[in-house]
Structures are given as structure tokens and as C-alpha cells.
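Shown here: the complex without one of its protein chains, the others still in place.
Going by the order they are written in, the chains are A and B; count residues from 1 in each one.
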Amino acid sequence: MTTLTGAARTGDAAGRPPVANRNVTGRRRNRWFAQVGWRHLVAVLGVLFSLFPIVFVLSAALNPLGTLSTTELVPTGGVSLGNFSGLFERTAFERWFLNSLLIAGVASFASVFLSALAAYAFSRMRFRGRRVGLLSLLLIQMFPQFLAIVAIYLIFGTITDLWPSIGFNTPWGLLLLYMGGALGVNTWLMKGFFDTLPRELDESATMDGASHAQVFFRIMLPLVAPILAVTGLLAFIGTINEFLMANVFLTSSDSKTLAVGMYGLLQGNERNNNFGIFAAGTLLTAIPTVLVFQLLQRYIVSGLTAGAVKG
Amino acid sequence: MSTPLSGPGSATQAPGRGPVGSRPPRSRAARDHAPITLTGLAGKVLLLGLTAGIAVWAAFPLIDGRNWAGLALLAATTAGLFYLYLTRRHIPAKYLVPGTLFLIAFQVFPVLYTASTAFTNFGDGHRGSKDEAVVAIQTSSVTQVPGSAEYALSIATKGDPATGSLVFLVTDPATGTVSAGDTGGLRQLDAADVTVAPGGKVTAADGYTVLNFGQASARSKEITDLVVPTAGGALRSSGLSRAYEGKAVRAYDAGCDCVRDTGTGQTWTADNEVGAFVAADGERLAQGWKVNVGLSNFTRVLTDENISGPFLGTLIWNFAFAIASTGGTFLLGMLIALVLHSPRMRGTNLYRVLLVLPYAMPSFAMLLAWRDMFNADFGLINNMFGLDVDWFGQPWTARMAVILVQLWLGYPYMFLVATGALQAIPRELTEATSVDGASPWQSLRAVTLPLLLVALSPLLISSFAYNFNNFNAIYLTTEGAPFPADNPTNGATDLLITYTYRLAFGGQGAEFGFAAAISLFIFAIVAVVSTVSFRRTRKQEEVYS
Partner (left out) sequence: MRIRTAGVVALFALALAASGCGGDSDEPTANQSPKAAGGKLVIWADDKRTAALKPFAEKFGKENGVTVEVQAVSKDLQTNFVTASQQGSGPDVVVGAHDWIGNMVQNGAIDPVQLSAEQKSAFNETAIKAVTFNGQLYGVPYAQENLALIRNTELAPEAPKTIEDLVAQGKQLKAAKKTTETLCLQVGQNGDAYHIYPLYSSAGGYLFGTAANGDYDPKDLGVGKPASVEAFKKIGALGEKGEGVLKRSISDTNSIATFTGKKCAYLVSGPWAVADVKKANIAYDISAIPGFAGGKEAQPFVGVQAFYVAAKGKNKALAQEFVANYTTTPELAVALYNAEPRPPALTAALDQVKGSDPDLAKFQEAGRNGQVLPAIPAMAAIWDPFGKAEAAVIGGADPSSTITAAGKTISGQIK
């Protein structure tokens, strides 16, 4: 018995492996499965669950007839990229794409920053109205948005008259509006994470003479880097898919975002005709998100926090 | 930055070790140690400078528009910001104010404004003021005087094209005579003084400057408002190249506070309770106005059979939906995050990207795709699994279906958050337990899960609150279906919010006031639930103290 693999091979070749050897390999396989293998199994199942409706969309995007209803996962009428080229020919897709990137990028960055500031205060400081403030942050988000549209017209009607460069049909106005939602669920999320950081860390820094701002920027922020990355990603996805407000805000076709532009493809009787193009657009919309995710992954990877704590 | 460390309520005060609000004795020494770093100072100068710059930029249009209240607000806000970041006190506020300013302007104000409409009849047909309604009634009653001529029109002035008072130069198509008209009436012009184009439009006239479309349209409002009195009615413009003799058939009479039809003599008297002009026989004019209705929207919620009847059932399902969506996504997301959180795991990057994909797709698109997949005859799900289930046709399968869709849409979110949370848990803690000889399962239960819950319980509350009002999840899939055959207003999968929407916007025009009233009720329910569960998090908050 030289090596396990060798043994396994001989066993296989013999058709019926020697009993002892089989046990060893089997045990090893079992151990592998117990530690890693089952993880892959669960992950693959999860991926299947995730991808299965997406395959449906993919098949619609590749279907030259491009209609929504297909009973099969594989397109019946052959495969073509016509829907993708149609998307660029018939719509201002590139434009929407850039607008979305700009708005979602800036908005997610700014809102993560604003929320981190607030979460730091909510987690580390004690002041009157703290818990009420936290709860109000949550409850304000509970008001149905479709009712707020009237008020949004009121506010931005005035703003457009006074300062057209931050009014309707400008990305800056929409950004301002999104900043209104910066303190919200994300603040709660980050506050939860600040709470898990040992308080001794900032206390000892304070003892060493660091100001509260230094504690925040130099110690807390690096420590919560994974969660900043996660929140940033969530904010990015949230903004890029935001539709209700953007639809009210952006009417000139050059200023539209992906969500608004794409929804326009699906309207009324056109729903059926455009579905192929729409599906193609949906798939392309996922690209920036995946790229941002890739970019942020290195902050989400293991080890980084551990190092920071040690340092 | 340069602020001292031991300010009131700052981090030095360990929470849980003293009553909130009690201040530790300040030490003079500590304050003097506060380093004034160059970057901190520069950052502060830069940001405050930017603030002041924006304030000045924003002030000019306000001054131009003589909007003094706005200017005062702007000045006060700017001054407040300067004070806040120059003083050494109010440290929590320094962190909270930036986000809060936006929050107040774009969330709190809209919410308050909306809530205030709950006490009015604001909605379609009752959107504006009474004056606006009167204007709308009069304008929409302008009709062409029967048998009167249509004129070709040119807009002209005797003075400067941009400011001179306007004159209509009109050509009678029958006679070809040209007249000039203003508020004083029509005066015929000498045919020799004018040049008329083939269509009848005057292109030049002695003593007048004829405006081109660009010039004329810059003075659009004056043109629309210019009415040239004639014997039969008045000459009005229809665009910039035609004029007609029209007459407003209905006019408002302040004396009787009513609208009178000059043709038929019928009157509609203003009813300031309902915000409409009502005739003696009960007929209403379509254009109404917004009035205060007190609590009647609220009492309607409580007394209307249609609302109170199915309310309890809907509420229970609403809770079930929110709990199942939140709990399901959380469990699934956390499970997969834990599964992937192993140093020995290969290919986690790829797995993560693929798992996050559902979240990266525009959710409205995927909701529509899911709706199709549940189609009883043509849907992928029935076809693939060989089932014959009328998914959206039966209450329980429909409920299962919407929860399944929510699970699919929402678990990547929980997965991401849980992944972030797991990474943020200091490895020393888990390592320490494994050194102590605990099995992975024990260390998971003893260390990882409690910490995860600390980090995520606020999120679970907020996620619950979000799902409680998750309009799109229902509206874009079942739209509330299935509905009992004898009640088309309340379906088996309806949440309170979709139900509200149907009641307030499904009828004859949108009723914003009523919708706001129901929303306040829902709001109260969510607030109570969230407050109660929020109270329970107080203990968890202080794990380390």
C-alpha cells in the first residue's frame, strides 16, 4: 500500500477493491464530503435555484421572435443575437447605461458615507432621542411611495424653477432625492455591524489621544470594510433598479436610467412585441452589478478584518 | 479632525455603564492632547467652504425671485451648519446632520405633506383650489359663436417685439379685409397698408411689427390672455395663426357663489363642503376643488363594509407574508453564507456572483417572468415538473407562489449581508472556541450565531417592515388574485397596501386623501409591531459592555 490514490486505482482496476483499501478511500471521501463536499452540494443547489428563472429570460433574449411566452427553457425558433442588436439600434441603451452607472455609482457612494456617519453616532454615542431617532428612520420608509409622488412634484417643481440645474430631468436632482433615503435601512444595517465591534478598540484609541473623527475614519471604517462593501453594493443595486421616482423625474430620453428606459419597452400592448429586446436589456443590466460586486469582493474576502483587528 | 475626545456623549462613555446622558468629568488634560491634524483642518475648511459656496449659488435665484422665506431658510441652514462644525459640542449631531438634512427635505416633508392630505378630499376632480376650478370651468366652456367666421391671425405690436403691447392682425376669409384688434376692440385697416400672404395671414403692416413664431411664443401667456371684444362674443387666438370668435358659455358669479350657463340659464351653486358646483337637481360640474373634510376619510375606513369586512383576514395574511418572506430569505441566505464561509471552500467567488444574480436583475422584469412561469397551462413550472396546478387560481397555491418568488428575489440580499457579517466577526473569537475543543457546530451556536443576530436583528426588523408593505411583490405577480367570485375588491394574496391601492385608485379617479388615511392606519400597525420588536433588541445592542 503505497499511496491512497494508488490503492484506489488498483481497487478500481480490480473491479472489486480490497476491503481495507476501500474503507480508507471511502473514509477520506466521507471526510472530504463532511468538510467541503456538502458545502459545494448546497451551493450548487442554491445556484440552480438562482439561475433557473434567469435561464428563462436568457432564452427569451436569444429567441429571434422575442416573445415572453415560451414553455421551454430552450428557444424553439433557433438562436440569434438580433434582440441585442435591436436593443442598441432602437433604443438609447448606451445612454441609459451610462446614466445608470453615474447615478447609481455616486448615489451609492454618498449614501454609504452618510449612513456610516449616522450609524457611528447611533452605535457609539448616547444622546437623547437616539432610539426614537432610529425607529423613526425605519418608520419613515414605511410610507407608501406612490403617495409621495404628489409631494415630490411639489418640491421639485419649485426647485426646477429656482435652480434648473438640480431640477427635473437632471441626474443631480435625482441624486438629491436618493440622498433623502440614505439614512434608512442601510443605517440600521451598519449600526448592527458597528455594534458587533468590540468597544475596547475605540476606547483604547481614545485613551491614546485620538479624536472622535480619527476613531471613526482610522479605526471603525477599516474594520467594517466588508459591510461597507456590502452596503455599497446593496445601495448600488437598489439605485440601479429604482424605478418609481426615476420615472417621475427623468422624462427626456437622454436623461433616463436603465430601469426607466427598460420599463418603457414593456408598456401596454407593446409588452409582447418587445419582450426579447427587454430580456436582452435585463441581462445587460446585470453586468454593472456583477462588475461592482467583483470589484468589492476583495473587501468582502476573509482575513482582512482579522488582520485589522490584530494591527 | 481637531475636536477633543472627551466631549459630551462621545465614545469615551461606555454605554450601559452609566445612565444615558450622564457626562463623565471632563479632563482638561485630555482636551489639550487633542491633536489638530492638518488633514482634519483642511478637510473641514474645504467642506465648509463648499457649503458656503453652494449657499451663495443657491441664494441668487431666491433673491431674483424675491423668495425671502426661502432665503431665510437657506441662511439659517448654512449658519446652523457652520455653528455645528465649528463648535466642539454636539458631537452626535455632527454625524447625524448631513443625512438628516436630506432626510427632512425629501422624506419627512413628503410624508407629512401626504399625511396632511388624509384630512382632505384631495384626489382626481379635487386637486386644485376653487379659483383653479373656476378658471377650468370657464375655459372649457368657450365655444365658437355659431355661424361666426374663422380668421387668419398674425401677432403684431407697435413697439418692441419683446415688450410692446400686443395686437391681433386678423383677416376675414370671406371679405379679405384686415383688422387690428386689442382689448379695445377691432379696427379695420386700410388694404393698402398691409401685405397679405396667400393663406390670408398678414405678413407686414404699416406701423406694426409682425412677430414671428419664436418671438410670439415667448409671449405665449399674453397671447392666450388677449381677448378682443366683438359684437357676438370675443375674438380669441387658436394657436398663433388662427383666431375665432368664441364665447365662454359658463361664468362664475361671485354674488351667488355659483356658475351660470348663459345659454340655458342653469346655475350650479358652490358646495364648499364637498368642493364642487352642484345644480339644484344634484348634478355636479366635473371640475371640483380640494376642501378639508376633517376625519371623514378615517371614519370611512372604519365604517365602510368593503374595508372593515375583509380587513382582519388580509391583516393576518399580511403578517404571514411579511414573516415568511423575511424569515425565509434570512434562513436561506444565512445558510448559504455559512456554507460558503469556509477557508477550505474553493470557487466561492464564482458561487457568490451566481448567487447574487437574481438580485442584480431588475426586479420588475423578474416578477413578470415569474408570473409567466406560474401560468397553469403554459408555465414553465407546471410543464417542467409535470404538474397541473392552477397556481394563481387557488388561495393557498397563490400564497405559496408569491412567497416562493419573494424568497428567490430576497435571499441574495440576506446572503450578502450575512456574508459581510460573517467576515466582520473577528476570527480570534471562533479560533478561540476551536482551541477550547468545541466542535464546529458548537462554536457556530455559541459564537457565530449570536454575533450574527446582533448584527442582523435590526435588519430583520426593517426587512419585516419593508415586506409588510411590499407593493410590487403582489402587484406585479398576482395583483391580489385569486379573488372570490362575489368580491372583486379583496383577493387572497392582497396585502393591505395593494388592497388600499385598489380602493383608492381603482374607482372613478384617484382618491389620494382616502389612500393617505388608510396608509396612516397601516403605518400605525407597522409602527406598533416594529416598536415592540425594537424594544427587544436593546439587550442585544450591548453585547460587549
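By definition in this document, a contact is a pair of C-beta atoms (placed from the backbone, for glycine too) under 8 Å apart; a residue touches a chain by one contact, two chains touch by 3 or more.
Just so we're clear, the structure is a prediction, and the values are computed from it rather than from any experiment.
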Inquiry  = Considering the complete complex, identify which of B:R127, B:R300 or B:R352 is in touch with the unshown chain.
reply    = B:R127
Absent-chain contact - pick from B:S165, B:Q188, B:T203 or B:S220 = B:S220
Inquiry  = Residue by residue, what part of chain B touches the chain that was omitted?
reply    = 2, 36, 41, 44-53, 55-57, 60-61, 64, 82, 85-88, 124-125, 127-128, 132-133, 135-137, 139-144, 150, 212-221, 223-224, 236-242, 244, 246, 284, 286-288, 306, 368, 371-372, 375-379, 392-393, 478-483, 485-489, 502, 506-510
Key: Absent-chain interface as seen on chain A, which is shown   = 65, 67-70, 76, 90, 149-150, 153-154, 156-157, 160-161, 163-165, 168-169, 243, 247-248, 251-253, 256, 260-261, 263-265, 267-273, 275
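One rule holds in what follows: only the chains that are shown with their structure count from here on.
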Task = Quick one: report the Å distance separating chain A from chain B, using the average Cα coordinate of each chain.
result = 23
Note = So, in the complex, the side of chain A touching chain B is made of residues 35-36, 38-40, 42-43, 46-47, 49-51, 53-54, 56-57, 68-69, 71-73, 114-115, 117-118, 120-121, 124-128, 130-131, 133-135, 137-144, 146-148, 150-152, 154-155, 161-163, 176-177, 179-185, 187-189, 191-193, 195-200, 202-203, 206, 209-216, 223-224, 226-227, 229-231, 233-234, 237, 241, 243, 258-259, 262-263, 266, 278-279, 282-283, 285-286, 289-290, 293-294, 297, 300-306, 309
